[in-house]
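Only a single protein chain was left out; the remaining protein chains are all shown in position.
Chain IDs A, B and C follow the sequence of writing; residue 1 opens each chain.
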Amino acid sequence: MRKFKEKLSERIFFALALSSISVLALITLFIFIKGVPLIAEVGAFKFIFGMSWAPGRGEFGIFPMIIGSVSVTLGAAVLGIPVGICCSIFMAEFAPVWMRNIFRPAIQLLAGIPSVVYGFWGLLFVVPAIRNYLGGPGLSILAGSVILAIMILPTIISISEVSLLALPRHYKEGALALGMTHWQTIRSVQLPAAKSGIVAAVILGIGRAIGETMAVIMVLGNSVAVPQSVLDPVRTLTTNIGIEMGYASGGHQQALFATGIVLFVIIMALNVSAQYITRRKIK
Amino acid sequence: MKVKFPKRAAFVMLSAVIPAFMSSCGGKTGISVVVAGSTSVQPYVEMLAEEYELLCPGIVVDIQGGGSSAGVTAVESRTADVGMSSRELNEKERELWSTVIAKDGLALIAHPDNPVDNLAIGQIRDIYSGKITNWRELNGADAKIHIISREEGSGTRSAFEDMVMAGEPVTPKAIVQNSNGAVRLLVSNDPNAVGFISLGLIGNQAGLKPVKALKLDGVSPTRENVINGGYSLYRPFLLVAESEPEGAAKLFVDFILSEEGQRLLVEEGLVSVREGTGE
Amino acid sequence: MTTSSDKIAIKDFNFYFNEKQVIHNLNLGIPPNKIFAVIGPANSGITTLLRSLNRLCDLSHEARQEGEILLDGRNIRAPDVSVTELRRRVGIVFDVPTPLPMSIFDNVAYGPRLNRKTRGKNKSALSGIAEEALRQAALWDEVKDRLNAPAMSLSGGQQQRLCLARVLALKPEVILLDRPCSGLDPISTAKIEDSLIELKNRFTIVISPHNIQQAGRVSDRIAFMLMGRLIEEGANADVFSNPKDQRTSDYITGRFG
Partner (left out) sequence: MKPTKPPPRRFNFRGFKPREIKPQTVEKIVKGFVWSVALMVIAVLISIVVFILYKGLPVINWGFLTEIPRKMGREGGISSAIAGTLLVTAVAVFIAMPFGIGTAFYLAEYTRGNTVTRVIRFSAESLAGIPSIVYGLFGFIFFVMYLNLGWSVLSGGLTLAIMILPTIIRTSEEAIRSVPNTYREVGFSLGGTKWQTIRGAVAPSAVRGIANGVILSVGRSVAETAAVVLTAGSALRMPASLSSPARTMAVHFYILATEGISMENAYGTAAILIILIFFINIVANTLINRFVAKGR
């Protein structure tokens, strides 16, 4: 009986684990089934590198959106990562305890706020600011990057802060005892030691940025042309799905699933390389 | 300013008509009507369903979005009793039963500070196809036009393309938004923007900045001008069904086409089918 | 070196962690109803030996062993031996107190509750077992009024006696103690030692004492291990007064270790 229970429990856990991950197979299967016929019809090369998206006229090229996704994510990374690491250093090292006790839950709260709220806030404040001070329609790569940078900040800050705080005390004490200043200690001892945690935070943040949909729909402008500057409106892979899914049918709908496939493949490639990097770090 | 129908009076009126309607509820209970389709029509039908369920507590109306095409598909596969469409039916779909429940004017809008207030239909086409890029060419300020369009597949966009673009593609540089409200919000903030939205939404509302509705060939986009045929930018809101509806579905469609149902639609800024369009 | 009357007989026992051999060709007999002390400096393989006796070493994937260990003449690794049954017969107290995060009573009742035997017995039977175990571990008087308090609220010495009581509640045949007093104050240590001497008539006790004085105080027989090898084994008095091996003598007189 006990033996039986023992076997049974392992089997159940295994079955639960297996069904959890079979979802990944299911997702892959269904999105590919729905999207591949269109890619086959249009031709993979023409679909990915085509410059014109006009489903009404049967033109399905998503290259402008690939450029859009890459540029907006890059912008968010450039703006968000240094600021995020800066804030995590502040929280872990410089901030007085009372400040930390206020800011930590605040940052946590911000991580949970719906992305639509960020997007709407961006539409009300960031977009007009860009239009008035920098020109263009305001809806732009820059606006999207700013909003995404703000959205990924809580993730980057809290994970980096945790990995900085998790360092053994003697790292810092040892360095300070050698006569280093606080900043020298942070730069030459603590940041390198916490590198793997910070890298993980950055990867997670970038993942969130590239996958975000609703917030950027509101601030990117979603035009399907290739942008000439950061002040031009642009459409990403995610917003292409988000904005058109409501009305799409037939080949148009298939094309959106095909967009999903491209997004899916890009994300999986990122995942694999991220897992590879972190694994190598551990070893 | 829209004149709000006094709420209390509405209740008095409703309680007066309830007995009349109760009889037309057919004494049915626990029956649901499934409606699916255009998200442009959806909010209006939802509002009508709310009122209808007050009148006929036994009948439940389930409304889902999905878009005009999805609505037609749902009706053909009988997953929905009634479909909603915000565009004319195409050749193939004509075999279905359909009825127009209201008309929705489209208005070109710009920022109130923009000196331009009249456009010819050809000028609109040139703007949206990317031939005219500066307000100066339209006797406006020397500034780039920020073109705002709707997403591919939306009923508003296809109605706009049918009526204005004459086969020319909308420039890919156009900014795309996926709702009337977002277009309105952007135009109200940007002196150089131009967009098109449902006529019912150009009015002022608490918390929203005003926009200016542009004249089309000298005709103001007003309900009156749609009714008398002077303003030609409008599209029908349709209900479709596999065959002529029966039972609860028919009762609901009848309610929408009734005087009360049409009055509610007019209150929301649509043009009633009873008011005609001068055709 | 082993006889048929031994409770535990270890024969030609070798133990490896990956490629590293931790115990070399060990032959040892542990007699019943005695306190048997295994002494030696760190890294002598004593902890590994104790954990081998109830197969806790099985938990490590890197472990590999040769030879056999007999309990009452039966190989503990025989395929028909239930490992859980074995561990119930051979209990262990670790070098640090390891109370589970639950109440004092639940800690003591934890083992019996796992056991089929008490299934169906009512709660008062369970509390009887718990009381007996706590008395045997000389803890009852200190905790009888707060059996539902969390085990973590006890002092270190009390926690360790609780762990002993937890083992006793299972009514084992052999009790293994791996440096049970290493973190404790002298008073707690004395209490535990007193309980052990009281218990030895009913149990076979194998202890790895935390110092030689303790071995001298409590044990009947002593084995001295060095670098995974058995150097010497004998009665308490013999080993202390008349060690056969120079290394034993050096160790117990404090030359090294």
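Operating definition for what follows: a residue touches a chain if its C-beta (ideal position, glycine included) is under 8 Å from a C-beta of that chain, and two chains touch if they have at least 3 such contacts.
Computed from a prediction, not measured in an experiment: that's the story for all the values here.
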{"item": "Which displayed chains the hidden chain touches across the whole complex", "value": "A, B, C"}
{"item": "Hidden partner chain, touching residue among C:Ile23, C:Val167 or C:Ala215", "value": "C:Val167"}
{"item": "Sole contact to the chain not displayed, among C:Phe15, C:Phe36, C:Phe94 or C:Phe224", "value": "C:Phe94"}
{"item": "Options A:Pro37, A:Gly50 or A:Gly207, residue touching the unrepresented chain", "value": "A:Gly207"}
{"item": "Residues belonging to subunit A that touch the chain removed from view", "value": "2-3, 5-6, 9-10, 12-21, 23-24, 26-27, 30-31, 34, 83, 86-87, 89-91, 94-95, 103, 105-110, 112-118, 120-121, 150, 153-154, 180-184, 207, 210-214, 218, 238, 241-242, 245, 256-257, 260, 263-264, 267-268, 270-272, 274-275"}
{"item": "Contacts of subunit C with the absent chain, listed as residue ranges", "value": "54, 56, 59, 61, 84-88, 91-92, 94, 96, 98, 100-102, 110-111, 113-115, 152, 163, 166-167, 170"}
{"item": "Contact set of subunit B toward the excluded chain (per top definition)", "value": "39, 42-43, 46-47, 49-50, 60, 62-66, 79, 177-182, 184-185, 201, 205-208, 268"}
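We take it that only the chains that are shown with their structure count from here on.
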{"item": "Chain at maximum distance from subunit C, centres defined as averaged CA atoms", "value": "B"}
{"item": "Interchain centroid distance [CA atoms averaged], subunit B/subunit C, Å", "value": "83"}
{"item": "For subunit C, residues that touch 2 or more chains besides their own", "value": "none"}
{"item": "Sites on subunit A at which at least two other chains make contact", "value": "none"}
{"item": "Touching residues on subunit B, where the partner in the complex is subunit A", "value": "39, 65-70, 73, 146, 151-155, 158, 161, 169, 171-178, 182, 185-186, 189-190, 192-193"}
{"item": "List of subunit A residues in touch with subunit B within their complex", "value": "52-57, 64, 123, 127-128, 131, 137-139, 217-218, 221-225, 233, 235, 242-244, 246-250, 252"}
